[in-house]
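Below you will find the structure I want to go over with you.
Every protein chain except one is present and positioned as in the full complex.
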Amino acid sequence: MRATFDAPTDPNAYRFCHQVRVRFAETDAMGVVHHAAYLPYLESARVEYLRSVGHPYVELRRSGIELPVVEVVTRYLQPLVFDDLVDVHVVVAGVRAATVELGYCLAVDGAPKATAVTVHAVVTGGSGRPVRSPRWLHELATGS
Amino acid sequence: MRATFDAPTDPNAYRFCHQVRVRFAETDAMGVVHHAAYLPYLESARVEYLRSVGHPYVELRRSGIELPVVEVVTRYLQPLVFDDLVDVHVVVAGVRAATVELGYCLAVDGAPKATAVTVHAVVTGGSGRPVRSPRWLHELATGS
Amino acid sequence: MRATFDAPTDPNAYRFCHQVRVRFAETDAMGVVHHAAYLPYLESARVEYLRSVGHPYVELRRSGIELPVVEVVTRYLQPLVFDDLVDVHVVVAGVRAATVELGYCLAVDGAPKATAVTVHAVVTGGSGRPVRSPRWLHELATGS
Partner (left out) sequence: MRATFDAPTDPNAYRFCHQVRVRFAETDAMGVVHHAAYLPYLESARVEYLRSVGHPYVELRRSGIELPVVEVVTRYLQPLVFDDLVDVHVVVAGVRAATVELGYCLAVDGAPKATAVTVHAVVTGGSGRPVRSPRWLHELATGS
């Protein structure tokens, strides 16, 4: 499974937004946010998005479903710095039999700083066996 | 600039290998290494590769050149777990006017666990202005 | 300089509270938040506290003052888990010539999960030379 979505830099192309404040611990000796620190931002936004549509990730896990990341693509456009308030915009870009693809745009005061795509397998928590993507995930993607 | 390299899962396709031991701090509640923790592994391997060819990253920085990451693509094939000894294979996949692209394969006991590509801008440390990729970087890519 | 404050487990003994949501990236293979992940929680609470009293950390840094951590004591009472909403309570426990000591209690739904103390040097940003603690820091400690 490969990411196919081309995440737009226009925040208006997204469905949901979660705001994170850059921590000092996330900066590096170049004076900007380290590139690895963006991935937990995406994760937080994903978790809040699922909560907002009535499917908290903890309940998903309790129901026996995990959504492990199988691919990440991140494009760094402009650096983030300490104390930035980052709007992490999210959209469900596509849902297939046993995978789901999400797109992200990170922006500060409306200016895009990075885009990203994550692809997730839909699997059982115990054995990690693929399962069919739940119907509500499909509905998030089609926007119905 | 977009990643164009398709990182092979065959460790023999790479030029250099750096070994990292998975830390407990890098695992998550799924019992495996968190997907964000792979990026510092790539970074460590990159740093050791540059050291091995006589261009330690600290000297590069002192000489006024930085190689900030502008794109990362990571494909997670099989989970890494606590205490795994991970071989991080690296190759310089391509060098352009002011960017360089590296490919990676992470393997444990010869079995591929993930592949990755990072694209870096070549810039001055102070102003972040693009500069021409140094000749020795081109030579790493061509293998001469 | 050694921590002298005994951080109470009673949230009411603190002056300020900042809430953080536990990220999945902060958990480990024991299924709980990794002990190192608490330190950025303390840092975030410290930063928000300084902002709330009119002294944002970015302005402090711009004015040439840094508050590097010289000692941390953390006591882990009960585990934090993914998705917990953690109340990080903060108090300025003491200010000396060129150091400041803060106390913290981390609680979920009123139940204490950890306490901590951080000791900071007050130094110039450039040379790292000790400087006198600013008057407003003293006032936070005395509560005047």
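Labels A, B and C are assigned to the chains in the order they are written; within every chain, residues are numbered from 1.
As a working rule, a residue touches a chain if its C-beta (ideal position, glycine included) is under 8 Å from a C-beta of that chain, and two chains touch if they have at least 3 such contacts.
Everything quoted here is computed from the prediction, not taken from an experiment.
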item	value
Shown chains that the omitted chain touches within the full complex	A, B, C
Which residue of A:21, A:34 or A:51 touches the chain not shown here	A:34
Given C:35, C:51, C:96 or C:138, the one touching the chain that is not displayed	C:35
Omitted-chain contact residue, chosen from B:56, B:79 or B:125	B:56
Chain C residues touching the omitted chain (full complex)	2-3, 30, 32, 35-37, 39-40, 43, 66, 68-76, 79
Where the unshown chain meets chain A, residue by residue	24-25, 27-29, 31-32, 34, 36, 81-82
Sites on chain B contacted by the missing partner chain, in the whole complex	21, 23-26, 39-40, 43-44, 47, 56-58, 82-83
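Everything below uses one rule, namely that only the chains that are shown with their structure count from here on.
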item	value
Numbering shared by both copies at the chain C-chain A contact, with half separating same from different	same
Mean-CA-position distance for chain B and chain A (Å)	23
Chain A-chain C separation of Cα centroids, rounded to whole Å	29
Contacts with 2+ other chains: residues of chain A	39-40, 43
